[in-house]
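My structure is below; once you've seen it, I'll send some questions.
Excluded from the complex is one protein chain; the other protein chains are retained at their positions.
Here is subunit A:
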Amino acid sequence: MIGAMTSDSGQPGVRTAAVRRPGDTIFRTLTTGAGLAIVIAIALIGLFLLIKAVPSLAADKDNFLISANFVTTDPNNLMFGIRDLLIVTVLTSLVALVIAMPVSLGIALFLTQYAPPRLSRPFAYMVDLLAAVPSIVYGLWGILVLGPALEPFEIWLNSTFGWFPLFATGNIPISGAGTIFTVGVVLAAMLLPIITSVTREVFRQTPVMQIEGALALGATKWEVIRTTVLPFGRSGYIAASMLGLGRALGETVAVLLILHSSPKPANFSLFDGGYTFASKIASAASEFSQPLPTGAYISAGLVLFVLTFVVNAVARSIAGGKAAK
């Protein structure tokens, strides 16, 4: 009997070749089914968006990729394209990343290397609180409080560096500050806790031996960080930033509330108005009734889904599937 036992201890599922119990089979099927359900959910999202988008794409009178129009009032004469949506989405996300990446790096370093150990947790909690604020409140604050405060700065940027395309006069007046720039600043605040929390965990795993080695060689605190913490955590930091980028690309309501719409096409300025993919869809949500015009928005949603899918997949592959949560 003993000889017949096969055991591979050390594995989580230690199995003694015994009878298969019905309870085990049922439970295993249940849990596997739940795992499978998530895979199927993603597949269904892609599939259904595609199914609903194709008829509208076929009926599109404009070029979907390069048209700046988004006219869906007449189902028989759909004219829509994603040029402007793509430009505005990418610009807002890039502004957010450019601001949030260095600041998050600083915060993660502060929390793991500089803050007194006793205070590190409460400090980290304060940064995490930024993630607890819902995006619609960020939107409110952005357009009613932050925007007016940023307005003089944006006017100064525009008048001083207006020769540089990014700071050129946009397709909406700066007054009220419903610009890509304001959206970027608000998105940056929303990204801080996301990028920081992942980066912080990676930095915390820096081998103590390396840190102590650097200290023993007489390195200053900054040199320790530069030679041990940063090289060790670089991939985690980049993966975290990609996750943040994914979040920024898909942010909906904050952008919808802040960004002013513009009748003119975007011209790559930070002082443009317009819509991102997400805010365009949300802005038309109440008019979803006829299948063809709705399909136009669903096709924009499909592009957004593919974009975030790719960004998240890249983030995951950079992190090696371990550091990123």
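Operating definition for what follows: contacts are C-beta pairs under 8 Å (C-beta built on N, C-alpha and C of every residue); 3 or more make two chains touch, one makes a residue touch a chain; residues count from 1.
We take it that contacts and distances are computed from a predicted model.
The listed options are "Urease accessory protein UreD", "Phosphate transport system permease protein PstA", "Ferredoxin reductase" or "ABC transporter substrate-binding protein", and the UniProt record of the chain not shown names that protein "Phosphate transport system permease protein PstA".
Within the complete assembly, A:N312 is the residue of A:T92, A:N158, A:S241 or A:N312 that touches the hidden chain.
Contact with the chain not shown here comes from a single listed residue; of A:L109, A:L157 or A:A240, that residue is A:L109. Among the residues A:F70, A:Y138 or A:Y237, only A:Y138 touches the chain that is left out of the figure. Residue A:I281 is the one among A:L157, A:I211, A:L259 or A:I281 that touches the chain missing from this view. Remark: the residues of subunit A touching the chain excluded from display are 9, 12-16, 21, 23-24, 26-28, 30-39, 41-42, 44-45, 48-49, 51-52, 102-107, 109-111, 113-115, 123, 126-127, 129-130, 132-138, 140-141, 144-146, 189, 192, 196, 218, 220-223, 225, 243, 246-247, 249-253, 257, 277-278, 281-282, 285-286, 288, 291, 294, 297-298, 301, 304-305, 308-309, 311-313, 315-316, 321, 324-325.
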